[in-house]
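Okay, structure first, notes after.
In this view, the complex is presented without one of its protein chains, the others remaining in place.
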Amino acid sequence: MAPPTVADLTSPSSWAMVEDKFSPYAKETLTKLIAFMHEEILPAMKLAHVQLPTDPEKRWKTVIPIIEELKVKARQLGLWNLFLSKAHYPEHGVPLTNLEYAVMAEILGRGGHLAPQVVNCSAPDTGNMEVLARYGNPEQQRKWLIPLLNGEIRSSFAMTERFVASSDATNIRTSIRQEGNEIVINGHKWWISGAGDPRTRVHLVMGKSDPNNTSTYSQQSVVIVPADAPGVKIVRPMQVLGYDDAPEGHCEIIYDNVRVPLSNLVWDWGKGFEIIQGRLGPGRIHHCMRSIGAAQAALDLMIQRVTDPSRKTFGKYLYEHGSVIADIAKCRAEIESSRLLVLSAANQIDKFRAKGALKEIGIAKFVVPSMACRVVDTAMQAFGAEGLSQDQPLAQVFAQLRTLRLADGPDAVHIHQIGRTELKRASQLSKTTAEIKKKENALLEKHGVKAHL
Amino acid sequence: MAPPTVADLTSPSSWAMVEDKFSPYAKETLTKLIAFMHEEILPAMKLAHVQLPTDPEKRWKTVIPIIEELKVKARQLGLWNLFLSKAHYPEHGVPLTNLEYAVMAEILGRGGHLAPQVVNCSAPDTGNMEVLARYGNPEQQRKWLIPLLNGEIRSSFAMTERFVASSDATNIRTSIRQEGNEIVINGHKWWISGAGDPRTRVHLVMGKSDPNNTSTYSQQSVVIVPADAPGVKIVRPMQVLGYDDAPEGHCEIIYDNVRVPLSNLVWDWGKGFEIIQGRLGPGRIHHCMRSIGAAQAALDLMIQRVTDPSRKTFGKYLYEHGSVIADIAKCRAEIESSRLLVLSAANQIDKFRAKGALKEIGIAKFVVPSMACRVVDTAMQAFGAEGLSQDQPLAQVFAQLRTLRLADGPDAVHIHQIGRTELKRASQLSKTTAEIKKKENALLEKHGVKAHL
Amino acid sequence: MAPPTVADLTSPSSWAMVEDKFSPYAKETLTKLIAFMHEEILPAMKLAHVQLPTDPEKRWKTVIPIIEELKVKARQLGLWNLFLSKAHYPEHGVPLTNLEYAVMAEILGRGGHLAPQVVNCSAPDTGNMEVLARYGNPEQQRKWLIPLLNGEIRSSFAMTERFVASSDATNIRTSIRQEGNEIVINGHKWWISGAGDPRTRVHLVMGKSDPNNTSTYSQQSVVIVPADAPGVKIVRPMQVLGYDDAPEGHCEIIYDNVRVPLSNLVWDWGKGFEIIQGRLGPGRIHHCMRSIGAAQAALDLMIQRVTDPSRKTFGKYLYEHGSVIADIAKCRAEIESSRLLVLSAANQIDKFRAKGALKEIGIAKFVVPSMACRVVDTAMQAFGAEGLSQDQPLAQVFAQLRTLRLADGPDAVHIHQIGRTELKRASQLSKTTAEIKKKENALLEKHGVKAHL
Partner (left out) sequence: MAPPTVADLTSPSSWAMVEDKFSPYAKETLTKLIAFMHEEILPAMKLAHVQLPTDPEKRWKTVIPIIEELKVKARQLGLWNLFLSKAHYPEHGVPLTNLEYAVMAEILGRGGHLAPQVVNCSAPDTGNMEVLARYGNPEQQRKWLIPLLNGEIRSSFAMTERFVASSDATNIRTSIRQEGNEIVINGHKWWISGAGDPRTRVHLVMGKSDPNNTSTYSQQSVVIVPADAPGVKIVRPMQVLGYDDAPEGHCEIIYDNVRVPLSNLVWDWGKGFEIIQGRLGPGRIHHCMRSIGAAQAALDLMIQRVTDPSRKTFGKYLYEHGSVIADIAKCRAEIESSRLLVLSAANQIDKFRAKGALKEIGIAKFVVPSMACRVVDTAMQAFGAEGLSQDQPLAQVFAQLRTLRLADGPDAVHIHQIGRTELKRASQLSKTTAEIKKKENALLEKHGVKAHL
């Protein structure tokens, strides 16, 4: 049987909206990706799970063999680094737009942690590659970017700090200071994704190099720290709703007098804030599209469950009970409208770069993760207790999606930001209204009607 | 000051998604429409309101002068019958796609009952013109379609019945029977929109011509009834949340032994059900886009109110209180995602006709009106009691939008329909799952892992 | 057939919660009230509607005969002024607690505008009687309170101002100043409920008597203004979602150099703010309980509709479609939990006066009206278009309930207030937590465990 089409996996109408924006190369790549997902990646998910030891020590020291095998195949097929748009990264990028990759990211989102890794498109590596491609000097690129682009190593971005509300970057306490030809780093971070992985060789660490700078957004710098540098102490993995996400994990790390050469500074002193800003735009869209893929996959699972004859109760299919059919319709509508929202944001990035798409990215960022959580929660409910367990992918997917309501700033921050941006339209709206009012009054007067107050 | 752009009135990103699907003619027409809205239609709304008498009798006998004036101007500008796509109605249509008109319908939706009338795009005339253009014979077209296309007369569609759950067409009781060269109609209808208007000259009446036909969908026929035929008795206007929507109104009508010539039968005996099916697709999209325009206009009003310095309380702007900013952001996101949903459905109609876009139309039908009700309700709340009153357009808009959750079938019917359609994907999904499972088991076996149950 | 019991009309379990708090007198009164509702008030609602002329002038000059007839009967039965608790108003009150009256208010809430009037418990008279009973001097009480208590006249409370955000009392612009032995009032009010009623003889007017007082809450005073005083100009009735609520109405009023004797000052100069504060507590609970009665009545209507065999579609009862059954269950649960919330607030007022029940009153105030709107909206949806029309009570009830989300401050104000009050618990909570933490650490140490950070 042929693999499903993109219209099957997403929706005919969303595909009809964007199809004519796809290059022939992008269409071909998408077709290959779908086939590869169904022939190689999805069938390998259970094996990958089995190849991860349950032993609390060993699971953090494992490179899962099947993933490495699939990476080789994927690269041979040209399914590699799809996230890096040539338009924005001419040297290292692939000839795909953000919109084109967005559709692929949704497909990848059906494959949990595994699929993005296999095609070298998994966070936090993607954002780190963007940073190094944009701001890294040739030596940094040779040493860290190329192996990352080759999928030979992995990386972390160390931003969030323990004991501090670090979503406000001015609260950051990690100290980055120059001592002669070296940079000395001291800080206490946590939720550092990927830091548990034995393949992770490098951390990009954000800290304060100039804490007294009156410009609060020039106090921060970013430094490249090899994962095995003396003083890098991984304290423990954090859990997310009971999951440790080994081997990558989300680690608590103490940087205790870590010393790196001065050449490990990224871009320049005081550029930390600008670096993280640039890092977030497209990455948020990728997260969103993967979330939509996860939600769509959950809905697909739910549809199979509620039509399963062996699940009948009281002589009826599950879908004949209560509001299951309505739930499915609403999930379908929510997925579809969210998908269009994100595709539209990706298109906006292509046309106006991330800076010109802030509103669209922000809306997607607060709409999609909570939508996806609701859909997956609905699907879990349809599966009964099994839906919450290790026997279905739903619970772990839910946990991942739940973190996205907090990662890169909680929903409320993005909602507030969008609200503020909307308010800026007030002045233009008032002018237009005043003009209409003026014409209205002239017209009323002409017809001998006394204008109302 | 120049009128706003389409990107201002809708959103930059939705426009960016569809712009390259617009013909030069459509772009030009859209620009003209926006200018006309801001220079003529919106400034005339209050006058139109004043020109409608408050006297309970006279308000039903009035042709509002300013509307007729504007109709002349609109037609001269080529802003006329924009809803009738040449692609589907080659003889009478205009060279616009459904997608192109959808964007225009949103703009019209900012102008209440007035704007659609001015450009001869108002329900129920639009659906009736579609019926007559598709199914009317040349004589019927000459007599009724041409004057409708010219905006000289208006029309009603008489479907809903009192005392009967007529959303199930098999429950319809109105009798349509042949007697010699005549058709005799007896029935009790209500909620017949437009029937109060002095310009309304014709009713398309749905009834049962063959109530015993074993095919329940061949029992109905549609007949053309002149509004002044003996036996057509308008009982009373129905109110919607306190509004009578004069002069059009939504009337209770008794057809008491009404006789029309046999030639007034539309299409053929037993075609009633098929006729109403064909009538509903694009019309639902038009309603949806107008609703989105109404919601966007309500949000724009709200933004102006909450930034109005004269509305400060306790030293703060309204937007600084409670969750106003969050409300605005959420409204903005809901409008945007709904808009994309409807544009995508319109695009689907263009590509696959209404029959190939049933799912998209159905989703839009249940998502948009309740979304728009929520947005307008939120805006009303921001205006305080004034928001509920005759001093703001919001309350009447709310009432209109609220009826759309029932018109052409209540939300629940469409939700159910979409849910059922989704369930049909089960068989294909199960096949794909089985194939992946097979590969998964082969892979597990190859690696010596016993497949889990 | 005997009238329903209180447990039928509310719920067995809510009645079981409060029954033992009812005095024998209250039980007897409640039983009489229920019988009177079913035998006299509910059967009279249509007649009262018919007795109100549709003529736009006459409807404001009508005293509806059946209401006056029923008032006589109600008073004879002792069903009179039930809202005025003897415990708080020893001189004029009736021997009922707020909790006891709350249950009766729910019963009255099933009878629209009519029922509360019939038993002389309708707003804004109730609040005005409370003000005059608490703060009026003997002469004021003789002249205005006694006729109000006797149901001979009606009254208004003039607080809300046009062009001003008057929910912040410091924004009030109406001027109240002493000139010799007179008080001169100038101001522009609107939404003055009851002011249209020909029986309304007196307005309590709130304005600023000392606008420069540094204590912003001592700037206001309340003055008694006879409705027929020269300079009292009723501009127009405001509409609420299309309803004018004649003959009471919600009027725009200009007080243009209105002069009253100095003896018409209520309580004392600068007491305006304190007077309105005292006016609001129990009144809010009454509104809430009536809203719950309205919601329960709407649910009861809905249950009858969805089980009506004549409403079957596609061979099924309405309740067999979609999520109707689930909707009913959720409405039932929402009504029940809201009812308990309000009963508990009423009980709190009885135990600790309104000041000691601010949190409970505030929660009820923001929970109940939106709950009741949702329930009535759900019921309207079940009735189809008829639910929105003049043929069912639902639409007008919806409009009334919708205003309650704004009256006495919009929901958001009460939500914010309760949130702030909750935050005040922080200090006590932190102390308790610190104490537990201390014991925890001692215990861990005793067991040789190093306490976590």
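Per-chain residue numbering starts at 1, and chain names A, B and C are given in the order in which the chains are listed.
By definition in this document, contacts are C-beta pairs under 8 Å (C-beta built on N, C-alpha and C of every residue); 3 or more make two chains touch, one makes a residue touch a chain.
Computed from a predicted structure; not experimentally measured.
In the complete complex, the residue from C:V367, C:A382 or C:L401 that touches the missing chain is C:V367.
Within the set C:Y319, C:F383 or C:F398, the residue that contacts the chain not displayed is C:Y319. Although one chain is not drawn, the whole complex shows that of B:N186, B:S323 or B:S430 it is B:S323 that touches it. One chain is missing from the display, and on chain A it is touched by residues 54-56, 160, 163-165, 167-168, 170-171, 191, 238-243, 250, 310-314, 318, 321-324, 380-381, 384-385, 387-391, 395-396, 398-399, 402-403, 405-407, 410-413, 415-416. By the touch rule set out above, chain C reaches the unshown chain at residues 1, 3-4, 8, 12-14, 16-17, 20-21, 38-39, 42-47, 50-51, 66, 299-300, 303-304, 306-307, 319, 324-330, 332-333, 336-338, 340-341, 343-345, 347-348, 351, 357, 359-360, 363, 366-367, 412, 415-420, 422-423, 425-426, 428-433, 435-436, 439-440, 442-444, 447, 449, 451-452. Residue-level contact of chain B with the missing chain is found at 322-323, 325-326.
In this text, only the chains that are shown with their structure count from here on.
Taken together, the touching pairs cover every possible pairing of the chains. For the pair chain B and chain C, the distance between mean C-alpha positions equals 38 Å.
Among the residues of chain B, those in touch with two or more other chains are 324, 412, 415-416.
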